[in-house]
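Structure first, commentary second.
What follows is an incomplete set of chains from the complex, kept in their original frame.
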């Protein structure tokens, strides 16, 4: 389950822009690709010693970190590409809120990427620096989300290589955002299963699953809503790093984000309604139980009183004519049965009229 | 019932603008009409081989697909009319969110059309391309919504033929939007029936119907709200494809959308209130049941205790004066009855005072 | 009670601007007044054959329809005064949403007027065309709302006759809007009565009244909220038909609309809270009932068991010393009474400590 408090923060009062590695193992694999419209100029695993030297005029650099970057490497990249220290600090502190910062020569964005861990959704951090001729991306999740993008990049016939750095950034963002759809599809199925469960056999297990789903929705929502603003900004176009003709592609990613938000909101509404259904059917069943008890009890309690009466021992006083003469009457016993049947019948009629069964 | 997750999406990471046919049978019927103010110039079923060649100066082309278009045909149309690949992709992936995109030489919009399937509402996709002199529409539903529009178009006296492509687009949108009214009228009747049911005989069936209605409302709402923005944009008029004097007609369609939204919202409010009514009347009945049980039980339990006392066999000790002398008293039995009647009367008085019946 | 779906709509797909009479009896009474600052120039019941001819330079025409206008008459008026066909269509289809349309030479508005039918509120349609020198009004309700306005108009000393057409329109709107106050006052009394009822004797009748009130509020709200926008637009002043110095009067009407909305909203809040009060007091009473049952039952059940024990017939075995020797003990019976009193006392003490009574 997703934790409530995910933010990893530096100690309050420490200086801004310092890079403090978090207690997470830096299991980093780095992809470093330099390309232009005609060819892949360089490809390596790991950050080169002098990233700036690799880039001929007109080429584009893509650096991708899978997992937490090492502080020294990140610092080296930051210096070579003139990345802002506050942005680098945000990369190190994961659990950040989605945001978009426009710096002098690049823009920086943070998103939460929705993935699946076993049957539960997980939010992983994705950070991206976009300059005129470079893209630096960091993804904390365990899945290899960008295999498709890499394949399209090395494909000589692909359009991706002939477009600018902004279109590479779009391809990465598109992969991150669209990755939410299968996760939400799986959640939709869990919700529909739960719904059937609640209507048919409401019980503590369904309640617990409902609670887990609500909480997951709450936390997905916290990741998705601010992402909307980030992508709206990108598609609106006050950012010089994104070319005019590329805006419509970012607009498409924005549309997908809005669809995701609307799905999440209708899931939430569904879940909110389900608790009511659950409470109503519990209430209904309690009413049924109560009616059975009441019908049985109210029929037999008076009858038990009556038979109790004739179990009294007043007849030991054999001389008094007031000492339970009914017991000595010849037809006492059968008459009593008739009286009791009449009482039971009247009771049943009463309950029938009140529509108790 | 409408599924929670309706979107059909391409695999994450695939290139934008590719046309991947969905696993839906392409049961397409195509209407192709070319007309000007004086005559119908061409009418055929099916996409012509070269759509561009059919159009003399000043004529207007209407291409309508009923059901999913075949990829090859759609591509041919897209090339002839210069439709944007991202928009064509959206046509293929139904389950989209309503939206309006302004491209260079045409605008593209997506709407959900509310229709009725048996007694349940269904949302079908409707897409529309509007250029200066062409309209391309795609409708996924099974009903023939546009028979009326077609009839007004071929009618030589009709105003529709003498107006531009924007008025044809208006006629189509008007038909799509107004189609929601009979659906909502039917829903309104179902809600009023349910209301009467819940007040008179609340039970699990009414609860289930309530749940189904809530869910249908939720999904209708998801289709209708974004449609409002689409139509507001059309009527506000930053779109060169729509002439100034036509705006007021799109404004009329927008007004109808707002009416639909307000109806849906008040239905939702009604439904939200109904669960409370249901719970209250269940609660009320439970209280009634409890009171009956309690009145009967609290009257007879003490009496049963008393008659139990005189059913004890202490009188076997015939020598002790302490061994239930009441049993041997002459008026023991009738006095006991008087005592029990007094107790029952006092109880009834107590309940009367507490207004239990 | 107000119906959920009130809109009367033309069949989807029909041409816009057509005047189709609704199946409502056209019980129209028409008031036709032509006046200027000095005199009433013409007054008749019924639409004149050529409305345009009646109007000398500088005079103002007021045409008022009480009930649904006849199609032919409305068309004649529309042609004489150049009213827009879409607006005329809206007049015929009542159950419209409040709205304000600005046409070339006139503005058109639709409002819902709140009136009282027996003890229930009803929303009737009011439509108004305002040109430089004419006012055309249509009111569907049964009450004669505008007697006061008419009286002020024919009163030679009244200021109304010396002002323009916009002030006449203001007088009509003012009457329509202010008519809501007595209706809301009556509703406020019903709510306060209901409140007292729910606290004193909660029951199914109060619940039903609560439900009816909630529904009425819902539908009043649907009529009132959009009216606010209509009146805000009028008072803000982008409409050339309303003179600058008249704006403050429309602002006054707007203020009244806002007051009405706030009243409606606080009524709704009151009603929402009442259901909680109702449920709480039902819950409370159930708890009381339960306690009475439990106290009586838990005291007498053990005692009944004890007296049951001494009703057993083991003493028939007169030879065994183990066969209920208590029965033969001299003080068996009084000792048993003491034991039972002690048990009952302990129980009562236990309940007292738990504050059950």
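Letters A, B and C name the chains as they come in the text, with residue numbers starting at 1 for each one.
To be clear about the criterion, a contact is a pair of C-beta atoms (placed from the backbone, for glycine too) under 8 Å apart; a residue touches a chain by one contact, two chains touch by 3 or more.
Model, not experiment: these values are computed from the prediction.
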Quiz item: Which copy number describes the whole complex, given 3 displayed chains of the same sequence?
Solution: 5
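In this section, only the chains that are shown with their structure count from here on.
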Exercise. Report, in whole Å, the distance between the mean C-alpha point of chain B and the mean C-alpha point of chain C.
Key: 25
Exercise. Calculate how many whole Å lie between the centre of chain A and the centre of chain C, each centre taken as the average of the chain's C-alpha atoms.
Key: 40
Quiz item: Among the residues of chain A, which are close enough to touch at least two other chains?
Solution: 311
Practice problem: Quick one: which bits of chain B touch chain C in the complex? Just the residue numbers, please. | Solution: 145-149, 152, 158-160, 170, 174-175, 178-179, 181-182, 184-185, 188-189, 191-192, 199, 248-249, 251-252, 255, 258-259, 262-263, 266-267, 269-270, 273, 276-277, 279-281, 283-284, 286-287, 290-291, 293-294, 297-298, 301-302, 304-305, 308-309, 311-314, 316-317, 320, 322-324, 354-356
Quiz item: Which positions of chain B touch chain A when the two form their complex?
Solution: 3-5, 7, 9-16, 84, 86, 96-97, 99, 101, 201, 203-204, 207-208, 211, 214-215, 218-219, 222, 226, 275, 278-279, 282-283, 285-286, 288-290, 292-293, 296-297, 300-301, 303-304, 307-308, 310-313, 315, 324, 327-334, 336
